[in-house]
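Shown here: the complex without one of its protein chains, the others still in place.
Labels run A, B and C following the written order; every chain starts at residue 1.
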């Protein structure tokens, strides 16, 4: 079950990350789903995101960007889900401290495809720091990359 | 000393990475210097690269992109520098296999500034795999991020 | 199906890693299972492996050691499994080049327990370089740590 405050905050965060982050707009990166169970971040292939013109593959920086956004949102949804008595103020305060401490990206195969979807899970849930594992796959289910990230959440 | 073939290949790679990679064009990412001693990659702040509209800071994905490009170019220049009898064909062949295996980014402080410069050094030089450490700093010399990356070079 | 050469090489590697590596003997680290599907590495808690005397937990260096051994053996079994026409000589040659390039360990919770088991999977299989994910859990199934490692296999 999701409380009204949890739902409200996550919907608001999804809207901000989907609409109001300039670099996400530049990439056409979108937050497809976001709730206390996790997040789905999507980028569609377009010519400007290409890293290798001969092979028509996604630039590794786009992959890293999607995984980092997935990790941050996953860490935050884990924090939101960890208590059902959050106040709106407390969560908004936590959101201001959300940030990536470190990120590892493992590039598994060339980023070929049309739609790239990033998902993640919390592997260490803390009140101050959370660690997440993320993955990126294309529309055919091929794993393009894995990520591991450590995030400040408080 | 740099041989004519080394100089030619690195100049050609610099030109490709500076001009012909669509994602670099989208970000206005430029290869400022590139020779057998290393690389300098530059991105100027512009509104579309912002990750946090309230704080006007660079998106972490831009940081990761610059560090990854620096790492790949550093690994390749290290390979080029490792022998002075490379043929043009051999180096062009090696360039086609250049790729990131894994990348770690350590975000040290918010990406505030106007000009962000990435540099790197090879810490493990191999004939197949090289490992590099990279850093990003702004025009005032503040370290924004460190990176560590493992690259396929053959 | 496992060929006779695959079985022979993996059995021999298991025996070496289980019996003939001095540091494994010091830790009482054992290779419980090893075949083309993967590896199980086991360490039992004993006083000398403790990192914190007040809390009676495994030293993080033991965790890193187990994960690194798991990763190397997982990478090698993946290489062995990748072809069914390996010669004995070729695999023995490959074994001499097996080595860790880089390793990330994510410590999830204190290493409490009596028996610690490490397992892994190949996430990027290459002819020269493989990347593995590893995990360590105690006898009650608690995840103690995750690992990600890049290994030279040729």
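Everything below uses one rule, namely that a contact is a pair of C-beta atoms (placed from the backbone, for glycine too) under 8 Å apart; a residue touches a chain by one contact, two chains touch by 3 or more.
In this text, all values refer to a predicted model and were calculated from it rather than measured experimentally.
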Practice problem: Determine which of the presented chains are touched by the chain that is not presented, and list them. | Solution: A, B, C
Quiz item: If the hidden chain were put back, which of B:37, B:56, B:83 or B:143 would touch it?
Solution: B:143
Quiz item: Pick from C:8, C:48, C:92 or C:127: which residue touches the chain that isn't shown?
Solution: C:48
Self-check item: Which of A:14, A:131 or A:144 contacts the chain that the document leaves out
Solution: A:131
Self-check item: Contact set of chain B toward the excluded chain (per top definition)
Solution: 104, 106-109, 123-124, 131, 133, 143, 146, 148, 150
Self-check item: Those residues of chain A which, in the complete complex, touch the missing chain
Solution: 101-102, 104, 124, 128-129, 131, 148, 150, 152
Self-check item: For chain C, residues in touch with the removed chain
Solution: 20-27, 47-53, 59-62, 64-66, 68-69, 99-107
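Basically, only the chains that are shown with their structure count from here on.
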Quiz item: Considering only which chains touch which, how would you classify the arrangement: line, ring, star, complete or other?
Solution: complete
Quiz item: Counting contact pairs per chain pair, which pair wins?
Solution: A-B
Quiz item: With chain centres defined as C-alpha means, what is the inter-centre distance between chain A and chain B in Å?
Solution: 24
Self-check item: CA centroid of chain B to CA centroid of chain C, Å
Solution: 33
Practice problem: Indicate the residues of chain A shared as contacts by at least two other chains. | Solution: 104, 106-107
